[in-house]
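In this view, the complex is presented without one of its protein chains, the others remaining in place.
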Amino acid sequence: MNMSKVVGIGASPKRKEDLRFVTGRGNYVADMRRPGMLYGAFLRSPHAHARLGAIDATAARAMPGVAAIYTGEDLKADNVGGLPVGWGIHGKDGNPMKEPPHPPIAHGKVRHVGDAVAFVVAESVEQARSAVEAIEVQYEVLPAVVGVVEALQAGAPAVHDEIPDNLCCDWELGDAAAVEAAFTDAAHIASIELVNNRLIGNPMEPRAAIGEYDFATGQHTLWTTSQFPHVVRFLMGEFVLHIPQHKLRVVAPDVGGGFGVKQFHYAEEAVVTWAAAKLGLPVKWVCERSEGFISDAHGRDHFTEADLALDESGKFLGLRVRTLANMGGYLSTFGPNIPTNLYAPLLSGVYRMPAIHCSVKVVFTNTVPVDAYRGAGRPEATFVLERLVDVAAIEMGIDKRAIRRLNMIPTEAYPYQTPVIVEYDSGDPMGCLDRAEKLADVEGFEQRRLESARRGKYRGLGLSTYVEACGLAPSRLAGSLGARGGLYESATVRVHPTGAVTVLIGTHNHGQGHETTFAQIVSDRLGVPFEDIDIVCGDTAKVQFGMGTYGSRSLVVGGAALSKAADKVILKGRKIAAHQLEADLGDIIFDAGEFSVAGTDRKKKFTEIAGAAYVPFDYPLETLEPGLEEQSFYDPVNFTYPGGAHFAEVEIDPDTGTVTLERYTAVDDVGTIINPMIVEGQLQGGIAQGVGQALFEHGVYDESSGQLLSGSFMDYCMPRADNFPSIIVAPHSTTCTHTPMGVKGCGECGTIGSPAAVINAVVDALQPLGITHVDMPATPNRIWNIIRNSRAALAAE
Amino acid sequence: MKSFAYLKPETTVAAADLLSEHDDAKILAGGMTLLPTMKQGLAAPAAIIDLSAVAALREIAFEEGALVVGAMARHYDVAVSVLVQTHIPGLALLAGQIGDPQVRHRGTIGGSVANNDPAADYPAAILALDATVVTTRRTVAADAFFVDMFETALEPGEIVTAFRIPVPDMAAYAKFRSPASRYALVGVFVARTAGKVRVAVTGAASSVFRALDVEAALQERFDPDALNRVSMDPSGLNSDIHSDRDYRANLVMVMARRAVAAALRNAGQGATKGQ
Partner (left out) sequence: MEINLTLNTRPISVSVDPATLLVELLREQLSLTGTHVGCDTSQCGACLVHFNGESVKSCTMLAVSADGGSVMTVEGLSVAGRASLHPMQQAFHENHGLQCGFCTPGMLMSAVDLVGRDPDPTETKVRDWLEGNLCRCTGYHNIVKSVIAGAAAMRDAK
């Protein structure tokens, strides 16, 4: 294949990043070795809640190879700060959230199993781990609380002594009075009580970090498995270690998946950086998987009660939602933002919902901190709404698709202002549903159901529509909601004298195919061969600045910055061409890699202009600087609102309660598609994670001891290849009206639409038994119990 | 992992000698349980005696109406053995379902049985097929071999060398895998040998056990429907985050019915392909 050609938007070139990964030549943090490197291991609390007494490391310090042992007191004595929170929300009383300190290594108290108690540095990992075992800690074990409902009860153990009620914030959004009025007028009220199960993200690459210090230059370097190295540099340098930004380099090389888990500033990053400076030698820490289970931030974990008011025709009148959200033992970087700002504003879904009120109590417990996990707040909102819609349909005897169509926002009604802050710029939910219905062969479902019934199985069809707010985020709006930093993105387009291009971009590529997609954008815009473009990210010493990759923002915000920077390159190129072609700037047009004078055959190739920019002999030096490198910072004017309709079809074996996913069909509106192959891959992967939440995954804590019972892959059920059928994904795009290329983002769609689709299918299958709700995950044991109990109840009637 | 002395004998006799010479030695068969246990620091033996060089222990033979399977036969070897597929297809099928392909390429029948993990598959087959465990010192009947969780009749210094498994009239295994670990949440091996039915259950309790009520019902009539009125007492069964007791009791009966149906099918079809 001749690669030296322009590859534009809408094509599916194979990924540039693949070659190093399929040949085993990726460069992950765990693969790296620095001269003189030492190895670190953490002693972690075996208790969920305890007061720390004496820590005796005398024996451990004397063990072979041990270089140092540090405790929380050592960090405190050295003025190391706590881990900062990037988002400060306010309660309904106007007061700011409670924000207790989060020391990188605990002092005073430990607040969850896995809380760091000490850090050992030794010449080998084995020596460090042996020394960890030799440290003696006196714990005064305290009663622990792990559930949100229990944590709010009077007399519950206080996770933080200064917050006796465990309430971080009592937050609300929406118009309570309007909702009350809607409920007064309602012909029917559908209600639901549900749990959104705690998830543990488990990217396949465990976290890792290497700290290094060069005393001659005063330069600190941190290599870390991060989705946003610049943010880590800012948070860690400014708030934790007090290192000037120009003396701190943070590098996130190849990163093996993130899903949100790696978009926080973690204690371990600060500890290795600090220890490396103390010791004058590089210090490496690689997380073991079982350690990751108790130290990676978790996701979800809500308890929710919600009511939907409808008129007699099934039209929605109002929605009332009360949620308790688990924060764990400390606030993680974005923790309090997720169940509030990324949750309540999505409760209108793709429907006309005249009135919405949502109150969220954000709660501390003795568990691992909870933060964003792929979808982050939006899957939780979708699950509440789409479950409630199904319950209403069942109770009112209305077809589940018909009730949705009745309430959907018609495409001509966009832009559509919801009652909960957000204004959707574009969308066609009806079109998505129509297309999904055909691809899912909904018509043939009844036949398939009968066929399953003949084999003694229940079969169900579930539908979920969704909308998400992504492309985080318009800084001014985010700031008004509590963001403590801007949420723009930046890109530099560096055109070399030969016309080849290096892009320096502030997003981070850890599976999303940015090296390919972004190269397509540049190839398309500048007419530069795809082969001649390289994308660089993940190194604060190379890239100007960036907020990183999360919230389906890379293409939407980073791609927009890149597009704007390319525009600047074209403008400067036109100025150079105008000079060389002796024409007015207004007459110079740029198309297909050539600058030409409108209406003539006079033109200059992009490569010629690039050459002239660096060898400026025939060049307007009086008015224009030489060189061809442009930078753009882009701050979005609105969120983007991808959406779609997903159908899941399941079969249930009543003998064992096993739910088998038989078919899955997703039609998504992700706006303009740059690389269809990559978009499909993002959707398939996202769907698998959502199906994982619905059917398999559950972070379970023992209620009395606070131990994590699902602390390894032996007990935390990761979806495997044989859990899935082939997944059908298809686009149904409308163009975003405010992003430069009309893109909306696609990273989280799958995870947002799928949990409700799958559970709606499970409930549909069990409808003959009178079931209207099933909590996640729909494990065999849970489903078997439900079937047994319902059959017994039906028999008793 | 803590360091240890690594010993690799080439004969069973040499292995037994080494085991008696070293106080704190462990036998390494496939290592599928021992190595993870050592990695977690739950075991730290002073010496490891690796049996992989004892070629004789890998043999599978058919002698006097019984299969003789060497202790070091890997799950994969058993699954694809024509002898096993011909004489006890249900055993070949069981071996082909243990763990994942990579576990089957390393794990051995001897290691699995000697370890007696409550969720392991092989103990159910050994017990239901009324096999004889051959060791470096004696032979032990299956009924006397499995004592309790991770506990067998093996004495210090004794090594399992083979299993003598009488060929049954028909036999099959049905397992319900734990969704997370893929170990048996419940596995039931049903066998009828010389007209006598034995049913062994793994995964459900602290150790493999025989389901006597199920055996009695099947002895009357070897048919899944013969179990319709039999139930399993949940008390004494395991309860964990994946399965409560009642559910496990239900699974025992469901898997027993499925195993009986499969045994009838296996018998009807003769040899069935393994992995």
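As written, the chain order gives the labels A and B, with residue 1 at the start of each chain.
The rule we apply is simple: contacts are C-beta pairs under 8 Å (C-beta built on N, C-alpha and C of every residue); 3 or more make two chains touch, one makes a residue touch a chain.
Because the structure is a prediction, the values reported are computed rather than measured.
> With the missing chain put back, one of A:Gly40, A:Gly147 or A:Gly256 would touch it. Which one?
Selected residue, touching the omitted chain: A:Gly256.
> In the whole complex, not just what's shown, which of A:Gly65, A:Pro84, A:Pro157 or A:Gly681 touches the removed chain?
Selected residue, touching the omitted chain: A:Gly681.
> Which residue from B:Ile48, B:Val134 or B:Val186 sits in contact with the chain not drawn here?
Residue touching the chain left out of view: B:Ile48.
> Spell out, residue by residue, where the missing chain touches subunit B.
So the residues of subunit B touching the unseen chain are 1-6, 8, 28, 31-32, 35-36, 39-40, 48, 50, 52, 76, 99-103, 105-106, 181-182.
> Go through subunit A and note every residue touching the omitted chain.
Spelled out for subunit A, the touching residues are 14-15, 17-26, 28, 30-31, 201-206, 254-257, 259, 288-290, 510-513, 677-678, 680-681, 684-689, 712-714, 718-722, 724, 726-727, 750.
Following the convention adopted for this analysis, only the chains that are shown with their structure count from here on.
> Just how far, in Å, is the C-alpha centre of subunit B from the one of subunit A?
Those two chain centres are 44 Å apart.
> How about subunit B: which of its residues touch subunit A in the complex?
1-2, 41, 176, 179-181, 183, 241-244, 246-247, 250-251, 254
> For a test of understanding, state which residues of subunit A touch subunit B in their complex under the given definition.
Listed in rising order, the residues of subunit A that touch subunit B are 126, 130, 133, 655-657, 696, 698, 700, 709-710, 713-718, 779-781, 784-785, 788.
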